[in-house]
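A quick write-up on the structure given underneath.
Apart from one protein chain that is not included, each protein chain of the complex appears where it belongs.
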Amino acid sequence: MNPFSFLTQMIRIAVPYLFAASGGVVAERAGIISLALEGFMLSGAFGATLGSYYSGNPWIGVLTGILGGLIFGMIHAIATIRYRADQVVVGIAINLLAVGVTRFFLKLAFASSSNSPRINGFAASQGAHGFDNPLLWIGLLTAPVLAFILYRTRYGLRVRAVGEHPDAAQSVGIPVAWVRYVAVALSGMLAALGGVYLALDQHQFTDQMTAGRGFIAVAAVIFGRWDPVRAALACLLFAAAETLQIQLQGNHIIPSQFVEMIPYILTIVALAGVVGRAVPPAALGKAEH
Amino acid sequence: MTAPQPDNNKTRPAILMTGIDKSFGPVRANRGASLEVLPGEIHALVGENGAGKSTLMRMLGGLMKPDAGKIEVNGKNVTGWSTNDAIAAGIGVVHQHFMLVPTLTVAENIVLGQEPVKSGMFDYARAVAEVEKLSKETGLAVSADKKVSELSVGEAQRVEILKTLFRGARILVLDEPTAVLSPPEVKELWTVLRRLRDSGGTIVLITHRLDEVMDLSDTITVMRAGQTIERLQTKSTSPPEIAKAMVGREVALMSRQGEEFGLNRQAPTAKEAAATESYSAALEVKDLVVIGSRKTRVVDGVSFSIQPGEIFGIAGVEGNGQTELIEAIAGLCKAQSGTVRVAGHDVSTSNVAERRAAGLAHIPEDRHRRGLILDYTVSDNLLLGLQDEFASRRGGVLDTDRIDENAKEQIQSFDIRPPTGALPARALSGGNQQKVVIAREMGHEFDVLLASQPTRGVDVGAIEFIHTRLREARAANKAVLLVSAELNEVLALADQVAVMYRGKFAVVMPAKDASEESLGEYMIGTRKESVA
Partner (left out) sequence: MTSRFREQLEEALFPPFVALLVALICGDLLIMSYGQPPATVYKLLLEGTWGNAYGFGQVLYKATTLTFTGLAVSLGIRAGLFNVGAESQLAAGGFLAALVGLGLSPSVPTVVGIPLCMIAAALGGGIVGAIPAFLRVKFGAHEVIVTIMLNFVVLAFLNWMIATHLHVPETLHTPDIHTGAIPRLSSIFPAFHGSAANFTILIALLAAFAVWFLLFRTRRGYELRAVGLQPDAAEYGGVNVRGVWFRALTWSGAVAGLGGINYVLGYKHYYEDGFAGGSGFLGIAVALVGRNHPLGVVLAALFFATLSQGGLAIHAFVPKQMVEVLQGVVIIAVAMSVPEVRAALRSARRPAAA
């Protein structure tokens, strides 16, 4: 195992997490619980597959993937903001819905229950180091860009205000609902990009291909205490553990199942406040006006 | 943003509200209320709790629309406008509960919604500079870069005021601003408000503290029960006159009943009671201290005792520690130190259920939060706190027959309407909801009854009913601790009267010596007596 190959593999594994976790951060900072990252990712993966397949151009796939995430994001937003539906329930339902919808259209478009035909991605072939994939670079930039938006722009200030004290924001004339709609739409699109990367990297869509990555992203958001850069570091940490386990596969030092558990256990520990308190945005989940 | 500029037209009112009606369901918060505030003056809007002051100001601030009436600001008809309109027109409201985002800095909170921008980015440096400039101009000292969560209460309030000034407010409305301030902070606030007035701003101060009214205001409007009662010039009036206008209603009615029931009974003085305490006292509280959310002593070493067959009344404006005192005695909040004895048993470390078992009953001041489960039926609410008694020894199965019977009995003897136990408590009127609570608390064995604001939000007929019941408890040799913001209620019912001010008993005296006049100064804090 050489350090370079470890690093490259770790980054390639981390990219979907980076995208999805950024999406999670922006929605939750605005006060909306974000459990639908898995569903957003899946919709992005499928949307990208459709776009790339029918056009032959991966960039079209990126656009259609983002569109997929936007659609599901808007469903989530309307249900939770306009109709004040329970955010946890809606998040879980979106995940179920995404699985169902992608399977349904997989059958309809490609007559298969398991996978789509091969599509064009960015890399010439699978394998290689992957740094010729522009999405990888975009993924790495997501966290710093989001941090910039959150802490240096007007919109970011308003998002933070809305997520902590929506009444105060409203009293100075900030359109709370609108800020949240935008945040959730952004989270849908960002998380979808994670799925887009997956699909284009693997050159096909497979049923339920996100395989729980969306929940690792949720763990990263919490473990990173709702800060974009810290959440990104958490993503890298989780990806590193995964890479370690893959590269040590033959050695059976730690069974793969236990490595899988690491992100989740770390998050539970963070919630229990054993390693410092993980305090969410004060208005998280309370979109009842 | 600059400090307010002097207004040109001195005779045209800055604020003119006439014939304002506003109802929330059956509750008429404002009935033909009116308000006239001239530019460049500090105007005090006074009244008891529930008089309708805050509601009136919310409509001025654009948070709600009046059902009827007219609102004019600087001569322009602005009835029914929005918060944004009000802010744009120069109205700034400083709420009682601060509208500040704790995780953001002072500067961020002040500029929120009108943030300065440089090449697309939020220009934080400029925000800080502008805030510091405004702070210097107005004399409101704040640290622009500090997180709001780290501010003292006085500082946070200054930030709230700066928020309004930053948006160009020339008419400032402050809702009970001194409720959370210490005396030196109050003095600081006065200086600020005077300076603002002198530079041409107009200020409306909602308060019930008459000492403040006398200190600071130029004119006064008194509200009572949703109506505007009087408009006074501070220079030519006095606290007793203001208090009488505030409280005026039904004084005659209450006194008459009081005399009928022998108000002039010879009750023991505080000292006498203390001498025979410990063994015969139904309730004994010693040196009780409760620390509040802002790390201050909201109950600051209170001691008293109540004999069986006595009603002990605690008068005083709300917010002086009465709530916490009752909750600490009931076991709902933790006391820092001190002891509580019920019928001779030390319950200082007991939980709520144990105190109930020791003979304590409690009519809580907030029936919606504590006293009732609104989605439970009336029958089920009549069990709250007593559920053990209606369940079988083994397995805890509820005896539905006994529950129904109990409900029927209580509904009848306390005249609860509609007379069916199957309705959710939510569907009852305020008075009947309170009757449910009282039926439950007084309908079974107790030695000490804590009655906190027992007739709040209750119609006149129910008030009489409740008072009769309290007197019956006394006649049955029970002890009653009555806390009420309605001075008349305390005077009509109590044998001993204490006035609570800022966590302590300012005075304890027999009810026969008590009156609005004699208690008034204790209530507004201008007089204190050392209590044994």
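Chains: A and B, in written order; residue numbering restarts at 1 for each.
Note that in this section contacts are C-beta pairs under 8 Å (C-beta built on N, C-alpha and C of every residue); 3 or more make two chains touch, one makes a residue touch a chain.
These numbers were taken from a predicted model, which means no experiment stands behind them.
Asks: Can you pull out the displayed chains that the omitted chain is in contact with?
Replies: Contacts of the omitted chain with visible chains: A, B.
Asks: Touch as defined at the start, partner being the missing chain; which of A:R84, A:R118 or A:K286 qualifies?
Replies: A:R84
Asks: By the contact criterion defined above, which parts of subunit B meet the unshown chain? Give residue numbers in ascending order.
Replies: These residues of subunit B touch the chain that is not shown: 25-26, 330, 332, 351-353, 356, 362, 364, 369-377, 380, 383-385, 387-388, 390-391, 395-398, 400, 417, 420, 422-424, 426-432, 459, 461-462.
Asks: I need the residue numbers on subunit A that touch the omitted chain, in ascending order.
Replies: Within subunit A, the residues touching the omitted chain are 33, 35, 75, 79, 83-86, 88-90, 92-94, 96-101, 103-104, 106-108, 113, 212, 215, 218-219, 222, 255, 257-258, 260-261, 264-265, 267-268, 271-273, 288.
Everything below uses one rule, namely that only the chains that are shown with their structure count from here on.
Asks: Could you put a whole-Å number on the gap between the CA centroids of subunit A and subunit B?
Replies: Between these chains, centre-to-centre, one finds 48 Å.
Asks: Would you mind writing out the residues of subunit B in touch with subunit A in their complex?
Replies: Touching subunit A from subunit B are residues 83-84, 87, 95, 98-104, 108-109, 112-115, 117, 120-122, 124, 163, 167.
Asks: Tell me, which parts of subunit A touch subunit B in their complex?
Replies: 152-154, 156-158, 160-161, 164-165, 167-174, 282
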